[in-house]
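In this view, the complex is presented without one of its protein chains, the others remaining in place.
Residue numbering begins at 1 within each chain, and the chains themselves are lettered A, B and C in the order written.
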């Protein structure tokens, strides 16, 4: 493990202290707990949106707190959920009477803790909360049947959910409307990843799994969860094609459909490589008659120092396009 | 070498194609050559500013082309200078009568090629060019004596030179004034880096140097140039202290001085680590009575997939503060 | 049996999780991410610490506060489930300063409900519930049949152990283990081992 850190047990706390030092005009915290991060620029009367989850994915989750996106984020230890009490503290802070929407990824630990917090917010504080769980990773499970719970992991596609729901809340839509937008975005976004190397959780101190020097794993999750195929490392174009085929066949597309594309680096993979992927994505989608409305390329959801990348496609309609285009200003994302 | 690429010899070309696909409203190119990158939003009458250098450092260099920063960038192969003809083609495009300022890092290859292009611009086109060379790496050589050429390598601090000179040009200052600002910024910025792992140039296919699993190299350059000390990997706080001591003692500081700080990741080092460094930088400078006016944290100048980071300090006066605060909008930097 | 014995139970809980820390880590390393030993020993320690010096005599409140402390300390899957179990048991026993044998049946039944409401798992899906469920049934039957609480507790612990062992063969559908699909069948479920340890601690404390 080669990391510029102090004691591994202080990793998250010191990281958060650095965050507040660097972004004093944008971020602050409540409950005397650096893990309870909230925007420094609360808008009265607006639906509050919060997220939360384990550390190790910067800029996810807290990097999207700011104007036009999220109001708060409960920060857990590396790859660990935050606690119900932390979630509750933020819920109380960001509610200004219009209620609070929880948007987070489909992981049991997070679900349990957000659910517990939601009960506490209701029982103890009388705050109305709603929940939208992102599960966009097509590699992690088959599509859910009607009325079946979505079993897919939440990965980079959640960025689009934050963006659209955040814009909706900023436009002063009510909680039901913001929730509808978040659910619609979830229903339209699909992601698939590829990993080339493992990552190392600081407190564990050794790589999360083994992989050969010439191998990749298609469909691996952002905590190193098993993917759908391990094989020889292939040329970028082949990798992109394999990922896109799975993504594009997961919901019906017809020629003329428009998408937003997120090309996301997992940590150690260079921007150059992400743009090399972008190039192929563009020609693949052009061949299918799918029009790209907008590209996002960069590190949006990382897995510590893992090498690899993911591709997310958000199928757009006029409403989502409009919300996607709205300005946003957070420490890690500006548009 | 674990990279998501196609043929190594197409690495830079395909990366650039991806860049133009992702940012069609901001970037374009001239001379039918993707390496000759220019802004899509030229401002008539403004001093043109261009840079250039080898690939492998994204977002440097081309990522800073846009409103409030640069007008063009000549893109070389990985760690290789662009050619005089490419530089000249961009010079011609971005000159709108007010002349062109070249800002680039202190490397012989780049100097030779920019100088040759400057002669060609003068002889062949009658365009006035001026040159400012950034050499901010305190680890690379002793400070130059009066009238002596600066022997230091140009590294991440060049970001500040782009930002301040870019804001000056945007304010419609003339070429001499913009050059004065660029020179002043160069004179006030100092950087130092640390490397934990080597990087791999795609066409070479093997790591650029060897380093033990428990070692770091303080002061290494962004192409893997030898640093000033190789030793056991230390806690983040010690590393920061060692780097800052060298930076802060290089130009006179008195209590009350203000600086802008750039904490820069080299590629594989996580944002978390960069914020852990930020935390220590803040307390180190506070102890010295140096006030931080503004922090920039993230990947601003990388070395492919190298693990490591650099710290840059820009000593500020009122003029530089004002220029630093001005808005900017490029594919990789928004303020 | 008053609130002091309840604190005694919480003491034995944190002891047994401490002693079996590495055992749980090993079990979870095979199936999951290996943190279960850490979260259970940290979590039950936090639960015990939250009430050990309390002046509270309401057994329900004690369990509720212990659960809340656990949730704050270790918000992992099992941490939150155990917190949910303790808090639900607390709500059910609220107002009682003395616990009769039947109250312990209520306690563990509520613990079970708290976990299953939170986690939405069913018996047979290779989770903690497969350790606790047979123990609750045994305890209930034994107490109904008038068997001494001490013996009933040992029998329940034995039932939990069997329940844990029977998780071999089950298909995991929750948590990290589920990602292994059919391959999960050959493995013991670490969460069910926690249920076994809880019942052992109970038998010891009573």
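Here are some notes:
Here is the rule we use: contacts are C-beta pairs under 8 Å (C-beta built on N, C-alpha and C of every residue); 3 or more make two chains touch, one makes a residue touch a chain.
If you're wondering where the values come from, they're calculated on a predicted model, not measured in any experiment.
Considering the intact complex, the chain excluded from display touches B.
If you put the hidden chain back, the residue from B:6, B:39, B:55 or B:83 that touches it is B:83. Only one residue in the set B:113, B:197 or B:330 touches the chain that does not appear here, and it is B:113.
Summary of contacts with the chain left out: across B:144, B:174, B:226 or B:249, the touching residue is B:226.
Not every partner is drawn; the one left out touches subunit B at residues 76, 79-86, 108-109, 112-113, 115-116, 140, 225-226.
Convention: only the chains that are shown with their structure count from here on.
Contact with subunit A and subunit B alike is made by no chain in this entry. With respect to subunit A, maximal separation of chain centres occurs for C (centres as means of Cα atoms).
Centre-to-centre separation of subunit B and subunit C, using mean CA positions: 57 Å.
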